[in-house]
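Got a structure here, written out as C-alpha cells. Questions coming.
All protein chains of the complex are present and in place, except for one that has been dropped.
Presenting chain A:
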Amino acid sequence: MKVSEGETGREAVELFAGKAHEYGEGSRKVVRDGETEIGVFRVDETFYAYDNYCLHQGGPVCEGVIIGKVEAVLDEDGGVIEERFSYSENHIVCPWHGWEYNVVTGECATDRRMRLKRYEVVLRGGEVYVLC
C-alpha cells in the first residue's frame, strides 16, 4: 500500500489490484480495505474501478457480466426494425438482480441521476493500483 496525491488533492491510498496481464475477458479483481470494497475490471484497454455495492440491494455489482446496452432501431414511421447491442455503450450488470450501469461513467442505465462511486486506476510497471 502506498500513498500519493489523488485528483482531489487530498492524500489518497493506493490499493494494489493485481497485475495488468491478469485482467482477461471475464476477469475481475475485488479489493477490500476495511469497509471499502472496490471492483476492478478492464474493457478493451481501459481499466475501471467502482464501489462493488449495487445501488439497489447492495449486490456485488462489479462481479457481473459486461454486455452491450440493448437498443431498439426504429424506421421513419416509428416502427421497430430490430433490437441490437450498442456499438458504443457497454453495461456492467449486477449478478443479483440485473441492474445495469454504464461501464465508462458508472451511471445507472435506467436513471442517470444515480451512479456508482468511481475510483481512479493507476497503471505502473505492469501493476494495477486503485486510488481511494
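Annotations
Definition applied: a contact is a pair of C-beta atoms (placed from the backbone, for glycine too) under 8 Å apart; a residue touches a chain by one contact, two chains touch by 3 or more; residues count from 1.
Note that in this section contacts and distances are computed from a predicted model.
Remark: of the listed names "Urea ABC transporter ATP-binding protein UrtD", "Amidohydrolase family protein", "Cytochrome c oxidase subunit 1" or "Acyl-CoA dehydrogenase", the one matching the undisplayed chain in UniProt is "Amidohydrolase family protein". In the complete complex, the residue from A:63, A:89 or A:120 that touches the missing chain is A:63.
Residues of chain A in contact with the chain left out of this view: 1, 15-18, 22, 26-33, 53, 57-60, 63-65, 67, 93, 95-98, 100.
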